[in-house]
Structure formats: structure tokens, C-alpha cells
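What follows is a set of notes on a single structure, which appears directly below.
One protein chain is absent from this view; the other protein chains keep their places.
On to chain A.
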Amino acid sequence: MIQTLAFYLFAALVIASAVMTITARNPVHSVLWLILAFFNAAGLMILIGAEFIAMLLVIVYVGAVAVLFLFVVMMLDIDFATLRAGFVKNFPLGLAIAGILLAELLFGLGAHSAGGLVLGTPDAATAPAANVPNIQAIGAVLYGHYLFLFEAAGVVLLVAMIGAIVLTHRQRNDVRPQNISEQVKRRPEDATINTRPEVGGGVKL
């Protein structure tokens, strides 16, 4: 009973905030609605007992990715008139994508009503473990059965990150970099001197 109520609450909020994401006039509002959608999706995950995925969704998407979105969108100086100008030109493309998504959804629903999918490999090696906390179950699968693929994905991401840094990095010779350890090492005696000058003699620097 309460599960059903919670499911419909979260599901309705996900859909409503997704609709608001694409219809909101202000892009910052869009991102905020998107965050609400992520958050409610996490609620749905908790409802089916995938608490680890739910927490990851909040930490990674809400906590990091959406902050960066917001960061970028907040600083954009968007002219809404020019944004709307491309609407007619891009309308057929959008319609085509929507059609593909609808077809996939219908296909998926049809396949589902034909019968449930049996998870796992034929030898049942990766079938979801019962009575084990989420984290242990996922860890056992990722670091046991799919270790190579998991590590390979990590390497791919690392390469992508290094690539991005290499592409955007440029050597600049016109800046004076700070040497923090030198700054920390500097004592008052290095910068100041106490003198007792002769009257009228002035101070030599």
C-alpha cells in the first residue's frame, strides 16, 4: 500500500520534473528541475531495493554532474530570442528522435508483456545474489566476474581525462607562477631589516 503510494509519488514527480526540464524558459530552472528528476529517480531505486545505486545516483549526478551543469548554465549569457529561432529548423529532427524513442518504448513494453527476462549468464554465474547487501553483490560481480572489463573502462576514462587535459593545456610564458614552498619558507627576517640610521643620513636600500 505505502509502497504503491511512494512509487506513484516518485514516478509522477520524475515525469513532471522531466516535463518541466524541457519546458522551463530559464535554463537555470531547467537544470534545477533536472536535479529534482534525478533525486526522485533515486527514490525509485530505493523502492526496488537498489540503495547503493540510489546513493550513487545522488552523489554522482546530483552532487557533481548537475553542479557542473548549473555552474556552466549560470554563467551563460543566453539570448532567448536566438534560442527559439532554430525551433522550426530543428523540429523535424526532434520529431524523428521522439518517434524512435516511442517505438523503442513500445517494443520494450511488448517484449516485457511477452515474458520476463532471465538475468545472468547461462551458467548463472552472475545471477543477482540474494540476501547479500547491494554493495557486496555489485562488488563481487564487478571485481570478480567482470574485473577485466571494469579495469578497462577505468583505463578508457583515464585516457579520456588525460586527453582532455592535453588538448586544453597550453604553455604560457607571460605569467609568473607562484612557488608555494618558497612562499612558506620566507620568514619576516628575509623581508625586513632593522636599522638605526644617522640623523639626517637616511636609509640605504
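We adopt the following convention: a contact is a pair of C-beta atoms (placed from the backbone, for glycine too) under 8 Å apart; a residue touches a chain by one contact, two chains touch by 3 or more; residues count from 1.
Simple rule for what comes next: contacts and distances are computed from a predicted model.
Choosing from "Cupredoxin domain-containing protein", "Cytochrome bc1 complex cytochrome c subunit", "Sarcosine oxidase subunit beta" or "NADH-quinone oxidoreductase subunit H", the protein name stored in UniProt for the chain missing from the display reads "NADH-quinone oxidoreductase subunit H".
Here one chain is not drawn; of A:15, A:64 or A:111, the residue touching it is A:64.
Checked against the full complex, the one of A:28, A:47 or A:142 touching the unshown chain is A:28. If you put the missing chain back, the residues of chain A touching it would be 2, 26, 28-29, 32, 35, 51-52, 55-56, 58-59, 62-64, 67-68, 70-71, 74-75, 133-135, 178, 180.
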